[in-house]
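Note that one protein chain is taken out, while the other chains of the complex remain in position.
After this line comes chain A, so read on.
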Amino acid sequence: MASLTLDKVRKAYGPVEVLKEINIAIEDGEFLVLVGPSGCGKSTLLNLIAGLEGSSGGEIRIGDRVINDVHPKDRNIAMVFQSYALYPNMTVRKNITFGLEIRGVSNEDRDKAVADVAKLLQIEPLLDRKPSQLSGGQRQRVAMGRALVRDPDIFLFDEPLSNLDAKLRVDMRTEIKKLHQRLGSTIVYVTHDQIEAMTLASRIAVMKDGILQQFDTPQNIYERPNNIFVAGFIGSPSMNFINATLINDNGRLAVSIKRDNDPIVLPLKDAPESYQAYIGKDVVFGIRPEGLTHKRTGSDAPDSQYVNFDCKVEVIEPTGADTMTVVEIGGKEIVARVRPDRAPHPGEVMTFSADMSQISLFDPATELRI
């Protein structure tokens, strides 16, 4: 086990820059999730860490060791691939021990290692089967077994769950989390599923077009996204973005949202100093669906974090636990999360309550957090 540091890591294929100055550092035992849309360079970054591709610049360190020029087999890493990449001609047992065999581990030690791993992953009955005789979930386990048996410094996972059906995916997610808690190993995990990222990570790196957008704990990324992209990417349903103006409303900062008849004015709570420069200017007001609800108790108090406003309901989408209520504000469809027993009917005018302690403001030009 070891820490991992990426220092200004770059990767270019000819003139195409695929990764631009990635800086990431995680401690020993951390669970780092790389997340981002397809083609943003997640797999490439993982391949750089694994040594399957050479970097075009920067430094990669495991512990204190610079590994840029170290061969993959000597980096003491193990990798689980999206397609699992099990050797089709070998039994599960052989698949798991192949790496040990190549490294000259003795027969007895190999047998013992396989037994341990098989027990941990509950694949003992499968050991003498070929990969073609396994289900998707079982293959996934074997792929994990092949990585675990080596007891590496760092585990690398490239979308290991994306080939599984929804239910199995959730189960395996929990198992991976348990495994991490039990082994305490350092893990780098690639996914484009933001829920996987939130549930597994100790820290998340959000990427887009080869640029690291934000690198932080899941909670911080959720609550204080660096920019509109991160805010929209993390969380489901995603954050509402409303064009608004920052105004000084009787000594208090507030966002004012244009409407046909009368604007909605939402006073901010604990506005940071950085907002001052934007008074009178356009901003993008971001609020998550759970920040917009039916009217809450105590929301009429003047210094409450909740602010009320009325709005006409367009559509409702019940999900069971909550009812997603779509309203139109500032020409955009906005989703609010309402308790089912308080759910309105479409066409009704309802009083909503905005939780102003959980909002984000973004600069409309740079799309960065203010």
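Quick notes
One rule holds in what follows: contacts are C-beta pairs under 8 Å (C-beta built on N, C-alpha and C of every residue); 3 or more make two chains touch, one makes a residue touch a chain; residues count from 1.
Heads up, the rule we're going with is that contacts and distances are computed from a predicted model.
The listed options are "Sugar ABC transporter permease", "NAD(P)/FAD-dependent oxidoreductase", "Cytochrome d ubiquinol oxidase subunit I" or "Oligopeptide transport ATP-binding protein OppF", and the UniProt record of the chain not shown names that protein "Sugar ABC transporter permease". The hidden chain makes contact, of the residues A:85, A:168, A:265 or A:326, with A:85.
Taking the complete complex into account, A:102 is the one of A:102, A:301, A:321 or A:365 that touches the chain left out.
What chain A contributes to its contact with the hidden chain is residues 47, 50, 52, 72-73, 77-79, 81-83, 85, 87-89, 98-99, 102-103, 146.
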